[in-house]
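So, chain A:
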Amino acid sequence: MKVTIESLRSDILKDIADISGENVAECYQCGKCTAACPVNQAMDILPHQVLRLLQLGLVDEVMNSKTIWICASCFTCAGRCPRDVDLANVMEAVRVLLLRERGASRIKAEDMPEILRKGMPEQGIVSGFRKYAK
Partner candidate 1 sequence: MRRIGVFICWCGANIAGTVDIEKVVEESKKIPGVAYAGEYRYMCSEIGQDMIRDTIIEQNLDRVVVAACSPRMHEPTFRRAAESAGLNPYLVQMANIREHCSWVHKDEEEATRKAVALVRTAVAKASRSVELFSQEIPVERRALVLGGGIAGIQAALDIADAGYEVDLVEKSPTIGGRMAQLDKTFPTLDCSACILTPKMVDASSHPNINLFTWSEVEQVEGYVGNFTVTIRKKARFVDEEKCTGCGDCFEKCPSKVDSEFDEGLVQRKAIYVPFPQAVPNVPVIDKENCRWFVKEKCRVCEKVCEAEAVDLEQEDELLEKRYGAVVVATGFDVLGLEEFGEFNYGKHPDIITSLEFERLVNASGPTGGKLLRPSNQEPPRNVVFVQCVGSRDKSRGKPYCSKICCMYTAKHTVLLKEKYPQSQAYVFYIDVRTGGKDFEEFHRRAVEENDAIYLRGQVGKVFPEGDKLLVEGVDSLSGKTVQIEADMVVLAAAMVPRTDAPEIARLLTLGTDAHSFFTEAHPKLRPVETHSAGVFLAGACQGPKDIPEAVAQASGSASKALGILSKETLLSDPCVSKVDESLCTGCLMCIDVCPYHAITEKTIEEKVHGEVVKRVVAEVNEAVCQGCGACSVACRPGAMNVKGFSNEQILAEVDAVCL
Partner candidate 2 sequence: MSVAREEHNFEPLIVAFCCNWCSYAGGDLAGTSRMSYPPNARVIRVPCSSRVSPNFILRAFQRGADGVLVAGCHPGDCHYITGNYHARRRLSILRRFLGFMGVEPERFEVHWISASEGGKFAEVMTEMPEKIRALGPNRKLRDAR
Partner candidate 3 sequence: MKNLQDTIREIAAQSLARGEVELVIGWEKGDLWWQSYPAFIEEEKEADRLIWDPLCVPNLSRYLLQELSEMDEKKIALFVKGCDALAFNQLLQDNRTVRERVVLYGIPCDGLVDPSKLEREGLDRDLQEVERDGEELVLKAAAGEEKRVPAKDYLYDKCLTCRYPNPVAYDQMLGETVPVEPEERFTGVRKLEELDYEDRFSYWAEQFSRCIRCFACRNVCPACSCIKCVFDLQEPRWLGKATEPSENAFYHIIRAYHVAGRCVDCGECSRVCPVDIPLQELNRKIILDINELYGEYDAGVDPEQEAPLITYKTDDPAAFTES
(Lines give C-alpha, C1' and ligand atoms only; values in the text may rest on other atoms or scores of the structure.)
Protein backbone atom coordinates (compact mmCIF):
# COMPACT_ATOMS: atom_id res chain seq x y z
CA MET A 1 0.00 0.00 0.00
CA LYS A 2 1.35 3.46 -0.92
CA VAL A 3 1.11 5.97 1.93
CA THR A 4 1.16 9.66 0.86
CA ILE A 5 0.61 12.99 2.59
CA GLU A 6 -2.60 13.37 0.59
CA SER A 7 -3.93 10.05 1.86
CA LEU A 8 -2.85 10.81 5.42
CA ARG A 9 -4.59 14.19 5.42
CA SER A 10 -7.57 13.57 3.13
CA ASP A 11 -10.82 15.57 3.56
CA ILE A 12 -12.77 12.49 4.53
CA LEU A 13 -10.42 11.94 7.45
CA LYS A 14 -11.02 15.55 8.48
CA ASP A 15 -14.80 14.97 8.26
CA ILE A 16 -14.51 11.81 10.40
CA ALA A 17 -12.52 13.77 12.97
CA ASP A 18 -15.02 16.68 12.96
CA ILE A 19 -18.12 14.45 13.19
CA SER A 20 -16.71 12.10 15.85
CA GLY A 21 -14.71 14.75 17.70
CA GLU A 22 -11.95 12.11 18.07
CA ASN A 23 -8.29 12.27 17.10
CA VAL A 24 -7.33 8.81 15.85
CA ALA A 25 -3.63 9.60 16.48
CA GLU A 26 -4.28 9.23 20.21
CA CYS A 27 -4.69 5.45 19.83
CA TYR A 28 -1.51 3.44 20.56
CA GLN A 29 -2.98 0.14 19.26
CA CYS A 30 -3.21 -1.65 22.63
CA GLY A 31 -6.09 -3.75 21.29
CA LYS A 32 -8.27 -3.47 24.37
CA CYS A 33 -11.28 -2.40 22.28
CA THR A 34 -11.00 -5.51 20.17
CA ALA A 35 -10.54 -7.72 23.22
CA ALA A 36 -13.57 -6.24 24.93
CA CYS A 37 -15.84 -6.02 21.89
CA PRO A 38 -18.75 -8.46 22.32
CA VAL A 39 -19.23 -8.88 18.58
CA ASN A 40 -15.62 -8.98 17.43
CA GLN A 41 -15.94 -12.51 15.94
CA ALA A 42 -18.45 -11.26 13.37
CA MET A 43 -16.15 -8.45 12.23
CA ASP A 44 -13.94 -8.65 9.15
CA ILE A 45 -11.72 -5.81 10.36
CA LEU A 46 -11.14 -5.77 14.13
CA PRO A 47 -11.97 -2.55 16.02
CA HIS A 48 -8.36 -1.56 16.75
CA GLN A 49 -7.54 -2.21 13.10
CA VAL A 50 -10.27 0.29 12.07
CA LEU A 51 -8.33 2.95 13.97
CA ARG A 52 -5.02 1.70 12.52
CA LEU A 53 -6.38 1.94 8.95
CA LEU A 54 -7.70 5.45 9.64
CA GLN A 55 -4.30 6.40 11.08
CA LEU A 56 -2.76 5.25 7.77
CA GLY A 57 -5.46 7.06 5.77
CA LEU A 58 -6.95 3.85 4.24
CA VAL A 59 -10.56 5.08 4.60
CA ASP A 60 -12.03 3.06 1.70
CA GLU A 61 -11.08 -0.24 3.34
CA VAL A 62 -12.96 0.85 6.48
CA MET A 63 -15.93 2.13 4.49
CA ASN A 64 -16.24 -1.13 2.55
CA SER A 65 -15.91 -3.28 5.70
CA LYS A 66 -18.71 -5.18 7.44
CA THR A 67 -17.34 -4.10 10.80
CA ILE A 68 -18.87 -0.61 10.86
CA TRP A 69 -22.33 -2.11 10.42
CA ILE A 70 -21.74 -4.95 12.90
CA CYS A 71 -20.75 -2.42 15.56
CA ALA A 72 -23.76 -2.22 17.92
CA SER A 73 -22.62 1.04 19.56
CA CYS A 74 -22.52 -0.60 23.01
CA PHE A 75 -19.57 1.68 23.96
CA THR A 76 -17.68 -1.09 25.83
CA CYS A 77 -14.60 -0.11 23.80
CA ALA A 78 -14.97 3.55 24.66
CA GLY A 79 -15.47 2.75 28.33
CA ARG A 80 -12.21 0.80 28.54
CA CYS A 81 -9.90 2.70 26.20
CA PRO A 82 -6.77 3.80 28.12
CA ARG A 83 -6.35 6.67 25.69
CA ASP A 84 -9.95 7.92 26.00
CA VAL A 85 -10.54 7.43 22.26
CA ASP A 86 -14.30 6.98 21.67
CA LEU A 87 -14.14 4.31 18.93
CA ALA A 88 -17.93 3.91 18.87
CA ASN A 89 -18.14 7.56 17.87
CA VAL A 90 -15.58 7.05 15.10
CA MET A 91 -17.62 4.08 13.78
CA GLU A 92 -20.74 6.29 13.83
CA ALA A 93 -18.91 9.02 11.90
CA VAL A 94 -17.92 6.56 9.15
CA ARG A 95 -21.48 5.22 8.97
CA VAL A 96 -22.95 8.74 8.81
CA LEU A 97 -20.61 9.69 5.95
CA LEU A 98 -21.74 6.63 4.01
CA LEU A 99 -25.43 7.12 4.74
CA ARG A 100 -25.30 10.73 3.56
CA GLU A 101 -24.43 9.64 0.01
CA ARG A 102 -27.48 9.52 -2.36
CA GLY A 103 -29.49 6.32 -2.05
CA ALA A 104 -27.04 4.71 0.37
CA SER A 105 -29.63 3.70 3.00
CA ARG A 106 -28.71 0.30 4.44
CA ILE A 107 -32.31 -0.62 5.12
CA LYS A 108 -35.01 -0.52 2.48
CA ALA A 109 -38.73 -0.69 3.15
CA GLU A 110 -39.21 -3.55 0.75
CA ASP A 111 -36.90 -5.82 2.81
CA MET A 112 -39.04 -5.46 5.92
CA PRO A 113 -41.68 -8.21 5.38
CA GLU A 114 -38.91 -10.83 5.02
CA ILE A 115 -37.15 -9.60 8.16
CA LEU A 116 -40.40 -9.42 10.11
CA ARG A 117 -41.10 -13.03 9.23
CA LYS A 118 -37.75 -13.96 10.78
CA GLY A 119 -39.10 -12.63 14.08
CA MET A 120 -37.31 -9.30 14.28
CA PRO A 121 -39.21 -7.21 16.86
CA GLU A 122 -40.82 -4.07 15.43
CA GLN A 123 -38.87 -1.93 17.90
CA GLY A 124 -35.64 -3.26 16.33
CA ILE A 125 -36.84 -2.23 12.87
CA VAL A 126 -37.85 1.24 13.97
CA SER A 127 -34.43 1.94 15.59
CA GLY A 128 -32.76 0.37 12.55
CA PHE A 129 -34.44 2.86 10.22
CA ARG A 130 -33.45 5.70 12.49
CA LYS A 131 -29.79 4.54 12.43
CA TYR A 132 -29.24 2.98 9.02
CA ALA A 133 -31.51 4.93 6.65
CA LYS A 134 -31.28 8.46 5.40
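Here is the rule we use: contacts are C-beta pairs under 8 Å (C-beta built on N, C-alpha and C of every residue); 3 or more make two chains touch, one makes a residue touch a chain; residues count from 1.
Regarding candidate selection, all candidates are chains of the complex that A comes from, given by their letters.
Since this is a predicted model, take the numbers as computed values, not measurements.
**Q** Which candidate, 1, 2 or 3, sits against chain A in this complex?
**A** Candidate in contact with chain A: 1, the rest do not touch it.
**Q** Where on chain A is candidate 1 touching in the complex?
**A** For chain A paired with candidate 1, touching residues are 28-32, 34-37, 40-41, 46, 48-49, 80-84.
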